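Below you'll find the structure, written out as structure tokens, and then a few comments.
Let's look at chain A:
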Amino acid sequence: MVAALPLTLRGATLRRRGRRLVGPVDLTLGPCGVTVAIGPNGSGKTSLLRMMHGLQRVAEGAVDWSLPEAEARQRQAYVFQHPIALRRSVLANLAYPLRLRGVTRAGARAKAEEIAARFDLTAQLGQSAPSLSGGEMQRLALARALITMPEVLFADEPCAALDGAATREIEGHLTAAAASGTRLVMATHDMGQARRIADEVVFLLHGRIHESGPAARFFAGPSTPEAAAFLRGDIVE
Partner candidate 1 sequence: MLLRALLLCLLPLAAAAETMRMAVTTSFENSGLSEVLLPAIAAETDLDVELVVVGTGQALRLGEAGDVDAVLVHARTAEEAFVAAGHAPHRREIMYNDFVLVGPADDPAGLAEATSATEALARIAAAEVPFVSRGDDSGTHKAELALWEATGLPPEGEWYRPVGAGMGAALNTAVGMGAYVLSDRASWLAFGNTEGMALLFQGDPALFNQYAYLPVDPGKNDDIAGDAAARLEDWLVSERAQSLIDGYRVSGEQLFTFNATR
Partner candidate 2 sequence: MGDLLAGLGEALRLIVTLDAELIEITLRSLRVTLTALVIACVIGLPLGGWLAVRRFRLRRAVIATLNALIGLPPVVVGLVVYLLLSRSGPFGVLNLLFTPTAMIIAQVVIITPLVASIAHQAMRDLWSEYHDLLISMNATRGQRILTLLVDGRRALLTAALAGFGRAIGEVGAIMIVGGNIDGATRVLTTAIALETGRGQFALAVGLGLILIGLALVVSWASHWVLRTERQGTW
């Protein structure tokens, strides 16, 4: 199968009403591993992920997949910081992406039940999704994103509102997905989580990539004073 990766961003810039949200960004995402975007609030982590996923159109520059855009879109999934539940049952939420792709009702149902078991949601299958707890909801969002077995998974602060146990569960699912070949691109403000998961780090500041590189080297000794300050826990402006 021809891969959607690598993804190449060249001078990619996102603007809203004239204001620059992120960019210009030059970045290449290779075929495997976990890339974690870190940086202070407002540095453009979310915008970077949304731009790569194509939720927003770039104002300048280009976001190029190795496949035509329509095909590349079919191989990605995105988990939002605030999970969006369709006003349907958990089962229907899980089956939804498959149904969009034309999978039969029975086929989608079987897959949904299978992934629900993996994500410990079997008991909730018949429940209305908007009534789930925060942890269950994020598990549902992740399971729903992974049910299509995407080549690339974007996750924007997937554990932002969760307690320790729920965070551990989500991280487990994320690393499992990465281990089985899904390219993971995640934004987080939790440095511990970044250290636990990242293979590669992108440090953003003021909407630009300030520093990037292999996680081990970055955490051992960042090459810019701002990144070092950020890792120390100082306020970086």
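Methods note: a contact is a pair of C-beta atoms (placed from the backbone, for glycine too) under 8 Å apart; a residue touches a chain by one contact, two chains touch by 3 or more; residues count from 1.
Basis for inclusion: all candidates are chains of the complex that A comes from, given by their letters.
Since the structure is predicted, the reported quantities are computational estimates derived from the model, not experimental observations.
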In-complex contact of chain A, chosen from 1 or 2: 2
In the complex with candidate 2, residue positions of chain A that touch it: 53, 55, 70, 73-74, 76-78, 80, 84, 86-89, 91-92, 95-97, 100, 126, 128
